[in-house]
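Omission of a single protein chain aside, the complex is shown with its protein chains in their original locations.
And then chain A:
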Amino acid sequence: MSSEGIFKPQLVGIICNWCCYGGADLAGVSRFQYPPYLNIVRVMCSGRVDMKHIFRAFLNGADGVFVGGCHLGDCHYITEGNYDALNMVQLSKKILELIGVNPQRLRIEWVSAGEGIRYANIMNEFLKQVEGFGPLGKGEGLDENELKVKLNNICKLIPYIKVTEKEKLKVRKIDNDEDHNSLFTLDEVDKLLNEVVSYYIDPAKCQACMTCARRCPADAIISAKGQIHIIDQDKCIKCGTCFEVCPPKFAAGTKLAAGEPVPPPVPEGERTVLRKSKEQAAN
């Protein structure tokens, strides 16, 4: 808030180089005026915009986030990443709604490089709208710290969300707002966030073969030769790779349903594996 007590929102916009950035440039060249609340991050395609970016911005206290790309069908790339951006934004809006944040603080729009006036109109409308919402969280009557915790949790869950919702996130060729809006339902997103699985390595079965540790993309498995492997739950991104790669003959990797507590790790010093083969040899 400024000294006069008038709320001046702060926003970030992540927009594609080819269309929306061009439209923003044209708005400038044409001298169309809009409020100075939003700073731009330029990416090559709106498909590059990651959920991480959006929630990081909100975690930073952004009062709004804008994503801009080419009109559907006009993407500069044959990857047509603007569809993915749209799907991702739809999902993010539902998540925001669930944690109590006004989903209209996140907006995605298509602006071609020839549409300076459209860019300016969108900026005027969106920035004034966000001004009306008030500061992030406060406007919604949320406790600041509580919101931070929630946003932080979402940030941590993003890899898991990407894995779980991967099919819907790449849906193509839906052309009306209603379909976009109903791509993800609130119930489904609620379930997604509240029924988060956990992964755990059964110490009784682990043979310290290192396979899971080697394949873990998050470097979350504490392992050493002859030592029972432990998943660092703070680092774990819940991708399930360890569960999938654990050799079936050991089947130590375990998927725990939501609500099922993860058993505490075996204390250090008690992690030496009794190898099955050695046991057999001893017998």
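To be clear about the criterion, a residue touches a chain if its C-beta (ideal position, glycine included) is under 8 Å from a C-beta of that chain, and two chains touch if they have at least 3 such contacts; residues count from 1.
The criterion applied here is as follows: contacts and distances are computed from a predicted model.
UniProt lists the omitted chain of the complex under the protein name "Glutamate synthase (NADPH) small subunit" (options: "Iron-regulated protein A", "Radical SAM core domain-containing protein", "Putative spermidine/putrescine transport system permease protein" or "Glutamate synthase (NADPH) small subunit").
Although one chain is not drawn, the whole complex shows that of A:24, A:183 or A:208 it is A:24 that touches it. Across A:128, A:170, A:191 or A:249, the residue that sits in touch with the chain not pictured is A:170. Listed by residue number, the positions of chain A touching the unshown chain are 8, 10, 12, 14, 17-19, 21-22, 24-36, 39-45, 47-53, 56-57, 60-62, 73-81, 84-85, 88, 112-115, 120, 158-160, 162-163, 166, 169-170, 215, 217-219, 237, 239, 241.
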